[in-house]
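Complex shown without one protein chain; remaining protein chains in place.
Think of it as A and B in the order they're written, each chain with its own count starting at 1.
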Amino acid sequence: MICAGIDAGSRAIKTILIDTENMQVIAKGLADQGVEQDRLASELFKRVLKKNGINKKDVAAIVATGYGRSAVSIADTTITEITCHAVGVHHLVPEAMTVIDIGGQDSKLLRLDTAGRVRDFAMNDRCAAGTGRFLEVVAERLGVELESLGRMAANSQDPAAISSMCVVFAETEITGLLVSGTASEDIVAGVQASIAARIISMAGRNAETPIIFTGGVAMVSGMADAMQTALGQTVSICPDPQMTGALGAAILASKQLKKAST
Amino acid sequence: MSDIPKRITLQEWDLRYEQLEKAGTYEPDYGGPLSRHVEDGDQRLLKLRYDNSAAALRLWNFLLTEEDRLHQARAAGRKIVGTMKDLGTVPVMAYCFENIVAFYPDGAWWIPCVMELGAGLLEIADSLGIDESFCPVRAMLGAFVTGAHFPIPDMLVCSVGATCDDFSAIAQRLNGLGHPIFWWEIPHRRRPEPDETAVNLPGGFSAPKCQVEFVKSQLERIKTTLEGLAGEKLDERKLSAGIKKANQVRRYLTELRHLAFTAERCPLPALEMLIAEMLAIHFCSDRQETINVLKELLDEVTSRVRAGKGILDADAARIFWVNPVADLQVMNLLEDCGGRICGTEYLFTHALDIIPEDLPPLEALAQMALADPMAGSSIDRAERICGDIRLFGAEAVLISRIPGASHCALEGLVISEIVRDKFDIPVLEIEVPPVTDSMRPTVHTRLEALVETVKARRQK
Partner (left out) sequence: MKTIIYTCPYVPAEWIAAHGLRASRLLLDHVDSASMFIRTEGVCPFVRSFISEVMKNKGAGGVVATTVCDQMRRAFDVLVRKSNLPAFLMNVPNTWQSLAAQKLYIDELKRLSRFLSRLGGKSPSNNTLAKIMLEYDAARGSILTAREYLSARQYAEAIAAFGRNGPDQTINRITGTEPQTDGVRLAMIGGPLMKQDFDLFDLIEQSGGRIVLDATETGERGLCVPFDHRRLRDEPLMELADAYFGGIRDASRRPNSELYKWLQRELASRDVQGIIFRRYLWCDIWHAELRRLKDFSNLPVLDIDTAGDNDIEQQRTVNRIRAFLEMLQ
């Protein structure tokens, strides 16, 4: 039997299909998010099915998650991304106790129990300064690729202090730093530290280990190191970090199906 | 007097220090080259500019060695009292005891600036749930957790009531971490009602007698607790003597401020004036040495003024500065932009006014505590600022918002309206976080624009 998860995030739509017999991923896909969220989600889903030779009739259940989940008409149910990310990470890293998820426009911290259930969570979805958007802004300003930020931060000698709580004003700060001759590497390191600092506010003094980092921002090199430095604890990047929400949704679709049949 | 008064960098100070040493200039035991403090992590010192006088050197060394004095006091068995929020009242009483040293843990708010965030104090505050939406005084929490900046006091005394929310919340958080606090109440100072006996407070405010009595009762409680800590009784004679000593500090500061703010050419930089004023609130953990430091500074400024010498051009724009800055560098920046300080209100004018010596000492202290500009309305505070604008001849007002400070949200509105109504002078509000390096162009533009506006108005 096949179940699917669709994570309709604010920047990208992700989908995963799993074989419920062995809970293995059999297909996945990703597309940019846009205004017509339902159409984009449907088209992505169809593309992934076609590419992998799967018939829609063979998909027993679909769960949608993420910011735009309510708009995904092909989904049977919706579950929040908090629950889905927890399930997805637990599936990939069963020992995970703390999950840091930083996406394009929000960041979350989840505390899990040993069974992978969410015990507690905190979110920053008010200010873009703690999210992937901030990294995009600095990459644009410096005229570099997002992927190069990690390498640049690693070469920083003296990370710049970014003081604004708002990414719009922080953009002005970055300009100011460039004008004053601050090295680009130091600016990038400062931005990464600023993002990591917001996680500390959510994490408290001692986040329970292992700490797993997921979401699109986890794929930006250097961010895990910045998180580690800020928390003073080891932070590991989740395998396939951008897909954990969709994976969790697919697993939950499978669980819901099993529950319904018993 | 130094040869040519000017502002110099830390590197230039090293050269100057050698000159002063060769000339046999007196230095106290905490003296030495300023640059040695950079090795302790005070990175900000590399970016500041300083007055080049021996008096200023002494002032800076005095400030930057306070932690040493506190540790020495602990080692010598003296009791350390951390007084919080009242900014100038409790230390007057505390220093009457032989065996007590008092200081403000609040002062840790400058550590992130001075150490350029290197101490990690703000991150600790973040982890305790006290994030950047709170005032930078949250660094104090980090200082208590690490214990790396001052010895943990034997007793903490904190005023609440008519105080700012963020400090109150931070202090409660500290209490919640297991630090017992002796809380005392400062009521919201109000004008006396027609059927109430009015008391004229130092500094010009008035309050009903019942409020003075209330504060007196609070100070009695503090006195009793300090007596228990010190193992010593504090009678009226000792308290009066302590008040006289505190007044010595205040008299020097009053004279210094008057000279510095009214002289034709600015005789002392804004940064040194800020540090000097701060000495009033708890004497930098050595009351007698505060008097000595201020005396030397006053002598230097007096001779500069007599000689018509200053550190800035004569046409510098005269700016009245409201609220202390979290980043000391901004005081330099004002002068770089062509401005000079002509009047200040750093939240503690009650620590600068003379404590009445013709009243029973506890009554006098109570009146002084109630004269705290932050304990009353923003309107009162604005009226006092207007009085000082008139006295010092300021041409503009700069209100420096403290990021996250609850009082700044609305009081700036009130103060600027009242000042504009009375004087029709420009009023500018800027926000100054602990490290402004990245915002320097923005802050610079604003200060420069203010100075340009002031100078353009002179031509009309």
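Throughout what follows, a contact is a pair of C-beta atoms (placed from the backbone, for glycine too) under 8 Å apart; a residue touches a chain by one contact, two chains touch by 3 or more.
Remember, it's a predicted structure, so these values are computed and weren't measured experimentally.
Undergrad: Of the residues B:Arg7, B:Arg173 or B:Arg265, which one touches the chain left out of the display?
TA: Of the candidates B:Arg7, B:Arg173 or B:Arg265, B:Arg173 is in touch with the missing chain.
Undergrad: In the whole complex, not just what's shown, which of B:Ile8, B:Leu391 or B:Val414 touches the removed chain?
TA: The one listed residue touching the chain not shown is B:Val414.
Undergrad: Who touches the missing chain here, A:Ala27, A:Leu40, A:Ile82 or A:Ala128?
TA: A:Ile82
Undergrad: Tell me which of B:Ser217, B:Gln288 or B:Thr445 is the one touching the absent chain.
TA: Missing-chain contact among the listed residues: B:Ser217.
Undergrad: Please identify, in ascending order, the residues of chain A that touch the omitted chain?
TA: Touching the missing chain: residues 67, 79-83, 117-123, 125-126, 204.
Undergrad: Please give every residue of chain B in contact with the chain that is not shown.
TA: 128-130, 133-134, 158, 160-166, 168-173, 175-176, 181, 183-185, 187-188, 190, 193, 195, 210, 214, 217-218, 221, 377-379, 401, 404-411, 413-414, 417
Heads up, the rule we're going with is that only the chains that are shown with their structure count from here on.
Undergrad: Using mean C-alpha positions as chain centres, tell me how far chain A is from chain B in Å, no decimals.
TA: 46
Undergrad: Would you pull the chain B residues touching chain A in the complex into a rising list?
TA: My answer: residues 116-117, 122-124, 126-129, 131-133, 403, 433-442.
Undergrad: So in the complex, which bits of chain A are touching chain B?
TA: The contact residues of chain A facing chain B are 160-165, 172-177, 179-180, 182, 190, 197-198, 200-201, 203-205, 230.
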